[in-house]
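Omission of a single protein chain aside, the complex is shown with its protein chains in their original locations.
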Amino acid sequence: MTDTFTIAGREFTSRLIVGTGKYKSFEENAAAVEASGAEIVTVAVRRVNVSDPNQPMLVDFIDPRKYTYLPNTAGCFTADDALRTLRLAREAGGWNLVKLEVLGDQKTLYPNMPETLKAAEVLISEGFEVMVYCSDDPIQAKVLEDMGCCAIMPLGAPIGSGLGIQNPVQIRLIVEQANVPVLVDAGVGTASDAAVAMELGCDGVLMNTAIAEARDPIRMARAMKLAVEAGREAYLAGRMGKKLYADPSSPLAGLI
Amino acid sequence: MTDTFTIAGREFTSRLIVGTGKYKSFEENAAAVEASGAEIVTVAVRRVNVSDPNQPMLVDFIDPRKYTYLPNTAGCFTADDALRTLRLAREAGGWNLVKLEVLGDQKTLYPNMPETLKAAEVLISEGFEVMVYCSDDPIQAKVLEDMGCCAIMPLGAPIGSGLGIQNPVQIRLIVEQANVPVLVDAGVGTASDAAVAMELGCDGVLMNTAIAEARDPIRMARAMKLAVEAGREAYLAGRMGKKLYADPSSPLAGLI
Amino acid sequence: MTDTFTIAGREFTSRLIVGTGKYKSFEENAAAVEASGAEIVTVAVRRVNVSDPNQPMLVDFIDPRKYTYLPNTAGCFTADDALRTLRLAREAGGWNLVKLEVLGDQKTLYPNMPETLKAAEVLISEGFEVMVYCSDDPIQAKVLEDMGCCAIMPLGAPIGSGLGIQNPVQIRLIVEQANVPVLVDAGVGTASDAAVAMELGCDGVLMNTAIAEARDPIRMARAMKLAVEAGREAYLAGRMGKKLYADPSSPLAGLI
Partner (left out) sequence: MTDTFTIAGREFTSRLIVGTGKYKSFEENAAAVEASGAEIVTVAVRRVNVSDPNQPMLVDFIDPRKYTYLPNTAGCFTADDALRTLRLAREAGGWNLVKLEVLGDQKTLYPNMPETLKAAEVLISEGFEVMVYCSDDPIQAKVLEDMGCCAIMPLGAPIGSGLGIQNPVQIRLIVEQANVPVLVDAGVGTASDAAVAMELGCDGVLMNTAIAEARDPIRMARAMKLAVEAGREAYLAGRMGKKLYADPSSPLAGLI
């Protein structure tokens, strides 16, 4: 019995989604994707050539019949930009399952939540299946789910920071209340970070920089595949309780 | 090219060593060991029946021809106790590769380092190959290595606590200076903890409670196998640097 | 030269704001406020009797001529509720400087940011001076400041949790960009948590449960006074850099 999960009616076995930015070459990117075991790859519609056949094309290296392409709105700072980008993507490639991200500023790449909510509403009304990058705010995560988003994707830490999950309490609150998949998007730096995300009960993890900027991206892709599986299995296995080896009546429990 | 490591001249592929205590049955123990992919299992000489053929025996479930049995001195609180125990083990089972642990007290099961040093010296002089459970003290770790111990095994947290690696700085200092394998022994609670140990550059991890006391020990054994591999691969891949997305001249770097 | 700070044109010396809920008695509350050195106390308009002279009144114990009363909207889950509450407060007590909090749900008491933004806008247009409880989202913090809020008050952790600052990276981003005072509101559990908030560069800290639910609230109030001052002084003093005492070419820096 395989442990699968479903986004917008499509079933996936791999819980790791990887990006297609920052690699040295399409060859390296393709090899990393393969090593990662990912079934979904995100593609920045604004940055990747998906239409000019005279230039090297991602599709020549990462086969869209084999991998689910997930167009994203990286680089969009307003709802309008994001809408325009994804409508274009649907027109060009027929993609309906999309990842919405509306960024707040260049420095932090933190999501702009009001613009994100606005864009999500329109996209859903236009029939898109919207996976949404968002802050780790459980109230707005709920709104996005109620609106009809098919996956909630809170950041673990700022995009490209590699800091790991900064606020496990918030991620956990989002997971507990969600009825659609929750995937940590952004912030993972190394394998244990991905395992932590899964141990919190997330359904998956999306990452790009952690693999692309590792010294050996292919090896790190393999590490991430294993880490996501490890974290998922550990979550399902139900970890041991933590013990302090101290008199429970002592104030230790409260202090540490 | 497989990534192996060598303890006392023996080559191993799995970097996960598991225990044989606290399981509900020998059957469950055997299944967990198999799921973990471990090639070495530790056996508490004082607690496990290794000689009375009329009682159920561990060797009937975990084949000593397939797994390297590593006798340990769990329950010994003095060098003398530990010596007596391991000499008995060698006599009974021919085991020469042993894990020395001399505990300090019942409450914390923290190692008694002076007694550990004393016992290690005698054991080595008697021809034992000594893997040694110790505190995360880099100075004494060096002494144990110089004395001839074949593996240094600092605790990550108190035995059976499941708290995870408490002091990565110290573990890292031990790893940086060591010329023999360093394995984190004790303290791992879930998969990400094992990954963290490996990402610090450790050669392996030993655990018992984290698997035996998981709700589903077999599934957790598999999680741990994956986590150790994930952490090892991530270490070898060389993780991305951490970035703060803030003005580097700001005091953020120093503060967090 | 005293280190003061200014909210809505009023100058304060104490950077600790305390609450008036959860105390055993008005006497205890008053003693704790005095021990804390606070100059501002928050008052939950919906919960505290501020008008019926036949019941015991907070004003009989905590003198509104000595302390700045800051009416808050605790218990309000919509913008409308919050507006109604603060208009009432202004009518009843003449209070113009207010603390807006619009909560998202009973379980987490996390702020509802869309409702908060809506309420803030109306309040400011009606001439209120609005100190605003918010998530640790730097993009929305900036919006609140640009809208005219006179103080930004991100949560450190869920209200009443005592977990301490969960996401120092986010708090720090908010502090770096702000031109109005930033105060951590909610989540502080003990003295060091308050010091951490101040060391991140916050202008102040607001707390209630950490004092009211300490075993000895008056003593904890004094501890918090000292901690806020300690953290503020440490921030101004400029802390030493962190050093790892390890070869800088080692991957330690990136790992821990």
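Chains: A, B and C, in written order; residue numbering restarts at 1 for each.
The definition used in the following text is that a residue touches a chain if its C-beta (ideal position, glycine included) is under 8 Å from a C-beta of that chain, and two chains touch if they have at least 3 such contacts.
As the structure is a computational prediction, the values presented were derived from the model and not from experiment.
Novice: Which residue, B:M57, B:V169 or B:L236, contacts the hidden chain when the whole complex is considered?
Specialist: Counting the whole complex, the residue in contact with the absent chain is B:V169.
Novice: Touch as defined at the start, partner being the missing chain; which of A:K22, A:R46 or A:R172 qualifies?
Specialist: A:R172
Novice: Touching the missing chain, which residues of chain C?
Specialist: With respect to the unshown chain, the touching residues of chain C are 107-109, 158, 160-163, 189-192, 194-196, 199, 209-210, 213-217, 219-220, 222-227, 229-234, 236-246.
Novice: So which bits of chain B touch the chain we can't see?
Specialist: 104-105, 108, 110-114, 117, 135, 137-140, 143, 157-158, 161, 163, 166-167, 169-170, 173, 190, 255
Methods note: only the chains that are shown with their structure count from here on.
Novice: Touching both chain B and chain C: give me those chains, sorted by label.
Specialist: A
Novice: Based on the averaged CA atom positions, which chain is farthest from chain C?
Specialist: So the farthest one, by centre of C-alpha atoms, is B.
Novice: Quick one: report the Å distance separating chain B from chain C, using the average Cα coordinate of each chain.
Specialist: Measuring from centre to centre gives 47 Å for this pair.
Novice: With centres defined as the mean C-alpha position, give me the chain A-chain B separation in Å.
Specialist: 34
Novice: Where in chain C do residues touch two or more other chains at once?
Specialist: 169, 173, 255
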